[in-house]
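First comes the structure, then the notes that go with it.
Excluded from the complex is one protein chain; the other protein chains are retained at their positions.
Order of writing sets the chain letters: A and B. Residues in each chain are counted from 1.
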Amino acid sequence: MRYETVIGLEVHCELATDSKIFCSCSAHSYGAEPNSHVCPACCGMPGMLPVVNKRVVDYGMKAGLMLNCHINRVTTFDKKSYYYPDLPAAYQTTQWFAPVAVNGLVEIETSKGKKNVRIKQIHMEEDAGKLVHDIREDTTHVDFNRTSVPLIEIVSQPDLSSAEEVEAYLERLKTLLRYARVAECEMAHGTMRCDVNLSVRPEGSDKLGVRTEMKNMNSIEAIKRAIEYETSRHIDAIENGTEVLVQETRRWDDIKGKSYAMRSKETAGDYRYFPDPNVMPVVIDDKWFDEISESLPEFPEVKRERYMSEYGLSEYDSEQLAKSIALCECFEDAYSVCGSAKDAANWMLSEVMSNLNARQMTYDMLTLNGKALGELITLVVDGKVGRANAKKILNAMFDDASVSPAEYAEKNGFVISNDTGLMDSVIKTMVAADPKAVADYKSGKEKAIMAIYGKCMKELKGNCDPQTLRTKLIEYINSL
Amino acid sequence: MDRETLRLLELLNQLKLTEDEKKETFSFFEDRKADSCGLEAIDTSEVERMVHVMPIMTVVREDKVSQPFSREDLQSGAPETDEGYWCVPRVVE
Partner (left out) sequence: MYTVKFDTDAKLKVVADSMILTTDSETNAGSKMLKGYKSLLESEALLKLKAAGYGLCGKTPVGEFAIDLLGETSVDGAYTKDGALMLASADAVKTGDADIALVLDVNGSVRRGTAQSGLISVKPTYGTVSRYGTVPVACSGETVSLIGKTAEDCKNALSVISGHDDKDGTSLSDELCKSALSCGSVKRIAVLKSMTEGADSCVKAKIDAFVNALKENGIEACEIDDTVIVKSRAAWNILMSAELCNNVSRYDGVKYGYRTENFTNLDELYTNSRTEAFGQLLKTAILFGSDTLSTENYMKVYDKALRVRRVVLEAFNKIFGEFDAVLMPACSKMVYTEKDTENKFLSYTENLYTAPASITGLPAVVACGVQLVGKAFSEGALLDTVNAVCKEGK
C-alpha cells in the first residue's frame, strides 16, 4: 500500500521589537549576560501590570497580511497556565479566543510544482525563558532574558506532505516575514522554532492517522530528517505492527537520528485558558489597519517581475536582488540617484555582495545607504573617481552609513584630476625607470606594458581615467 | 467532585492536601455548587461575556526600552542562585 504523510506546523518567530511584549525590558536577549534583561514582571514577582507593546500588534498584523490572513479587528489576550521553570509567573499570556490573524494562505513551490498551504491562525504571545543544563550536573540554571520577548505563532493546517514541502514552506515564511521586517527568523539564533505535527494515512484516505508532535525543532535539516524518520516509523507501525502509535509529544535526537516519546505529566495539556483581565481588547480601527497595509512591501515575485519588465534586468539579477528586502531597498535607492538600473544592479551583486561576504553579514543585515551608493556609482560613471578608489569608498560606507562618497573622495585625494600634464610627467618618469619592460613591449610582448601602467596608476593614486592613461602610455612608448 | 478529580486538581496546582483538608474541600465544592444553581436560572444565551468592567480598549505603549532593575536586586530574595542564574533541581529532558 502507498502512504501519504500529513504534516501541520506550528512556527514560532520572535518579533524584532526593541522592548518586550508586556514590559519595557530589552527584547534582544540573544547572547546577553544571564538575567540582565529582566524586571520584577520577568521574574514573576507581584506588582507590575502588563501593558501591550504597540509594535507587537503592528508586526502581528503585518505578518498576518503577508500571509494573506484575515485580520481580527478586535483581538484579545488570554492566560495559559502551567508549571515549568522557564515560565516565571506559571502562566503565559497568549491569544486563545481572538488571535490577531486567521485563515491565511501561503503559496509554496517545490519540484512537484506550486501548492497552497492554508494558515489556521497567527497569534501573538510572550516567549518563555531559557534553561541551561550544562553548568552543574544536579541543577538546571534559569535565565529570564527571553521571558516575554514577543513571538508570533503561525499555525498551519495539515496541508504539507513531505520534508521538501516543509522546507519550502519554512523558507517562504522566512522570506515573507523578513520582507515585512517583522522577524529575523534565524533558526540558529532560536528566533524561529518549529513544532511538527505528523500523521500517516493510506494514500487517498480522508481519515487522519494517529498524530505525533515533535517540539522545538531548530534547524531545517533536522526537521527534514525528523520527518523522514517519523514517517517511516509510522508506516512501520501500521504495516508491521512494530509498535502501537499513540498521540504524544516526541523529542527528536538529531545526533542519534531518532525520535523518543517524552515523559509527560498526567495533567499535561490542561492549560486552563481564560481572558486576561489586565489586558484590554485591542481594537484595530481603519486608520491603524490602513497604515499597516500601506507599509507592506511588494511581494518578492512582484519585485522580480518589475525589475525585469520595468528596469530591464536579467532574470538572474532580478532573482538575486529579490532574495532580500534589504538588497531591494538599497538597489532601488541607488537606482533612484544614479539613474541606471543596470549599473546599480551590477554594484549590488558584485561589490556590495563581496563586502557582505567579507563581513560575514547576511543580506538582511545590510544597512548601506542606497542613495549614497547611487552617488558613488555616479562619481564612477562620470569619471570622477577610479574604480579601485570607489571600492575603498564603499568599504568606508559599510563601516559608517553616514559617509558621503563625494566628501570622502575629496578628503582622501581620490578625485580624478584633468591635469594631463601630471599624467604625462608620471608616464615619462616610469617609462625611463623600466627600460626592460619598454624593450619587451617593443619586441612584441604586449603584456609587458602592464607593469609600467600599474606603477603609473599607483603614482597617480588611482586618480585618473584608466582608458586615458593607457592610451597616453602607449602613445608615449611608441613615440620613443 | 470525586477523589480522582481532586487528585488531578492537586497535581495540576502543585498542592497536596491532607485527608482533613480533602474532606473540607469536598464540602466547599458542594457549597459552591449549590450556590451556582442560582446562576443556571439566569438566561445568558443572549448576553455577551464581560471580562472587563470598564469599556476601554486598546491600551498600548510605545516600543521603548527601559531597565531600571538590577539583577543583584532581583535575586536578593532568591532561595538559590548561581552565576547570575536562578537554580532548580535538574530538569530531566
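Keep in mind that, in the parts below, contacts are C-beta pairs under 8 Å (C-beta built on N, C-alpha and C of every residue); 3 or more make two chains touch, one makes a residue touch a chain.
Given the structure is predicted, the values throughout are model-derived calculations rather than measurements.
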Per the touch definition above, residue among A:34, A:60 or A:88 touching the missing chain: A:88
From the list A:68, A:103, A:278 or A:395, pick the residue that touches the absent chain. A:278
May I ask you to list the residues on chain A that touch the chain which is not drawn? 40, 43-52, 79, 81, 83, 85, 88-91, 140, 142, 270, 272-275, 277-280
Taking the full complex into account, what residues of chain B touch the chain not shown? 1, 5-6, 9-10, 12-17, 21, 24-25, 28-29, 31-32, 35-36, 38-40, 42, 44, 47-54, 56, 59, 61, 69, 73-74, 76-80, 86, 88-91
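Here is the rule we go by: only the chains that are shown with their structure count from here on.
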Give every residue of chain A touching chain B within the complex, in rising order. 17-19, 24-27, 33-40, 43, 45, 51-57, 74, 76, 83, 85, 131-133, 135-144, 251, 262-263, 265-267, 270, 272, 275, 277, 279-283
Which chain B residues qualify as touching chain A in the complex? 8, 11-12, 14, 49, 51-52, 56-69, 71, 74-75, 82-93
